[in-house]
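Heads up, one of the protein chains got dropped from this complex, but the rest are sitting where they should.
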Amino acid sequence: MRVRLQEAPFDPGAELAGFTGRAAGAGAVVSFTGLVRGDDDAQAPLIRMVIEHYPGMTEKALDAIAAEAASRWALSDALVIHRHGPMRPDEAIVFVATAARHRVAAFEAAAFLMDYLKSRAPFWKKEERAGDERWVAARENDEAALARWRDASG
Amino acid sequence: MRVRLQEAPFDPGAELAGFTGRAAGAGAVVSFTGLVRGDDDAQAPLIRMVIEHYPGMTEKALDAIAAEAASRWALSDALVIHRHGPMRPDEAIVFVATAARHRVAAFEAAAFLMDYLKSRAPFWKKEERAGDERWVAARENDEAALARWRDASG
Amino acid sequence: MTRDILYFAWLRERIGLPRERVETDAATVAELVAELKSREPRYAAAFADMAAIRVALDQELAELDAPLGQAREIAFFPPMTGG
Partner (left out) sequence: MTRDILYFAWLRERIGLPRERVETDAATVAELVAELKSREPRYAAAFADMAAIRVALDQELAELDAPLGQAREIAFFPPMTGG
């Protein structure tokens, strides 16, 4: 289980290559990459996105989320990378990878990690467009997505 | 939507890098990599795995599976790579990637593609161990995994 | 009617060949299987447990009681294990 919080851009392909190279015996590897969308719903094109976070709490939240996934599924490895600071359209914001013997555990754990990251890790996105800066509102279905893990044993 | 059937090894990291590079505007990219497990349940170590397939039908099945995923989810792109022939422990057998605006569609479509590949594409795995060659038996829960997509609209 | 019969995985190994051309009056998959089983013990052994066998007619999965229709290529194989 590894967790990285960083400002620097990263390459999802290189991360998956490294993760898979260490996943000997795993059988199944799932990855999720979240990208900055440059165009969104007929608004002006995005100039950049800035992610604010809560230093100290962020690291704790990421560690707790990874530990929770490890306790629910038989994972041989997991990796979470989350950026903060300014980033440009099409850059990767977040990367999650999970390795397990069978695919269902790898898929579920990756979806769980993303659901938790979305609404339990202290990150806030601000979108900057021509003449407009706006904090991204939380989506109600992000809370709903979390609820499905509450009663499930995993 | 692209589909590749090949004997040659491939690099999951390079595939994800290429796929993500073409995913401008997608927001969410999910990948699944299936690896040859060298050790399995206290049997002798695997020497190699050989995948037999049904030339002609395989290509049709892969195209049909990809088209079905595209009709169920709003994907901006999808990629399926499946190998056949001999392969060694820790090599990648299969790679699936999906790109969508939101993560739920990308996760569901990737899981769907894998469920269908497992029991609707004409591939058969044979494991070669010291003094033993054995065709891998289908897992009953692979059929069960498929059932969940039958009534769902996606 | 002349039909090409294909075998894969352990079915191919037990029967000992990957494909053969047969002249048959069978109207359904089940009739064709019965005809093959009556030929030789290796066919009877290969088709002993039909729950472990799948069939494709002209490269489309079909039920074991399906009519053969105009299918030129009939393939028998165990449940698929790709992915």
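Letters are used for the chains, namely A, B and C, taken in the order the chains are written, and counting of residues starts over at 1 for each.
We take it that a contact is a pair of C-beta atoms (placed from the backbone, for glycine too) under 8 Å apart; a residue touches a chain by one contact, two chains touch by 3 or more.
Everything numeric in this text was worked out from a predicted model, so none of it was measured.
Considering the entire complex, the omitted chain makes contact with A. When the omitted chain is restored, the residue from A:R72, A:H102 or A:K125 that touches it is A:K125. Listed residues A:I51, A:A66 or A:A100: the one in touch with the omitted chain is A:I51.
Checked against the full complex, the candidates A:A14, A:A67 or A:A138 give a single residue touching the omitted chain, namely A:A138. Counting over the whole complex, chain A has residues 34, 51-54, 56-57, 60, 82, 93-94, 114, 117-126, 135-138 touching the chain that is not drawn.
Definition applied: only the chains that are shown with their structure count from here on.
Centroids of chain A and chain B (each the mean of its C-alpha atoms) stand 23 Å apart. Of all residues in chain C, those that touch two or more other chains are 83. For chain A, the set of residues touching two or more other chains reads 103.
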